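Notes to accompany the following structure.
Complex shown without one protein chain; remaining protein chains in place.
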Amino acid sequence: MAIESSVLDGVLVVRMRGDLDHHAVERIRDEIERELRATGYRALVLSFRDIDFMDSSGLGLILGRYRSVTQHGGRLALCEVGEPLRRLFELSGILKIVSVYESEEAAIRAVKEA
Amino acid sequence: MAIESSVLDGVLVVRMRGDLDHHAVERIRDEIERELRATGYRALVLSFRDIDFMDSSGLGLILGRYRSVTQHGGRLALCEVGEPLRRLFELSGILKIVSVYESEEAAIRAVKEA
Amino acid sequence: MDRDKSMPAAGNYMRLQFPSRSENESLARVAVAAFAAQLDPTLEQLTELKTAVSEAVTNAIIHGYEDGEGEVRISCSLHEGAIEIVVEDDGRGIEDIDLARQPMYTSRPDLERSGMGLTIMESFVDELAIDSAPGRGTRVRMRKHIAPVMAQ
Partner (left out) sequence: MDRDKSMPAAGNYMRLQFPSRSENESLARVAVAAFAAQLDPTLEQLTELKTAVSEAVTNAIIHGYEDGEGEVRISCSLHEGAIEIVVEDDGRGIEDIDLARQPMYTSRPDLERSGMGLTIMESFVDELAIDSAPGRGTRVRMRKHIAPVMAQ
């Protein structure tokens, strides 16, 4: 598991790569929080393009970041969620509170427009 | 493990795909022998291009086919042996009795010219 | 005697044990997937199996042993086109299994758990049975049908 992050127009974009399980989540949670702090929790985009596997620990990561971002008045969007992860997202009901976009650009636009 | 074979100018060309271990060898040995019988054991080319893994069971398969082909006066050549398999071939000393060619075409030419 | 043709993998099993460390979660998924491959599952079925195993193993590590060290045991067996997977721990056990099975229920919101693990397992396998003895451990048995039944 590795993450790659960049800040585009004040939006923190985090691309995650590999298996998003409990082991990975424990390691990257603090890293994302640190970068959120540095960018003032304004807007976060999580990209799932290079995620090979995800379980409910990934849902916990998303919900946790949703909480910390919205507490600071910021916004969260997800993007590039592949077919194998779709069912997990649907099952969890997470789509009722966070939006998923086809592309990173669309997700960035959405959190900026808010 | 799967094999794909074709006969080109009387030369039986067998492309093996997957893991060439004891399990696979037990299953494909008879298949190759059957096709050798049908083509009169004249010439056999074994392609390793799509082999992901091989152990000494693969060496046994090669030596076994070397024996059955040469007993009938035929010829054997190997081709497209990737880096991970090289050391196995070198260690085994098999290169002293069978030639390895870069391409399938070169291997076919070699067994035909004999 | 080529078992592959007549009854693929019938009666085959595997058992796997490892300490309750998060770095072993992927080992558990990969081993179960490699074993299940004998039933020739679709990619979707394989993803479902790996996800269910990942949930059960993670639960053993986080909830069973509460991040302390213990042993997680997995056993898998094949029966007429179905795979049965048992994940066991000797950890703290579950007091109220009905409560635990409720979607979104988690005893560890502090760890950012979503409470969706058991719900996901239930929806990704055909049968899910949980046995637990508080203070002694938990045993989760899952069964999933993969391949059409073969003539013997």
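Labels for the chains are A, B and C, by order of writing; each one numbers its residues from 1.
FYI, a residue touches a chain if its C-beta (ideal position, glycine included) is under 8 Å from a C-beta of that chain, and two chains touch if they have at least 3 such contacts.
Just so we're clear, the structure is a prediction, and the values are computed from it rather than from any experiment.
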Identify the residue among C:L27, C:A82 or C:I97 that touches the chain left out of the display. C:L27
Missing-partner contacts on chain C, residue numbers: 1, 3-4, 9, 11-19, 21, 23-24, 26-27, 30-31, 34-35, 37-38, 67
Missing-chain contacts mapped onto chain B: 19, 21-23, 25-26, 29, 53-57, 59-61, 63-64, 84, 88, 91-92
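Keep this in mind: only the chains that are shown with their structure count from here on.
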Interface ranked first by C-beta contact pairs: A-C
Measure off the straight-line distance from the CA centroid of chain A to the CA centroid of chain C, and report it in whole Å. 27
Taking the mean of the CA coordinates per chain, how far is chain A from chain B in Å? 50
Send over the residues of chain B in touch with two or more other chains. none
Where in chain C do residues touch at least two different other chains? none
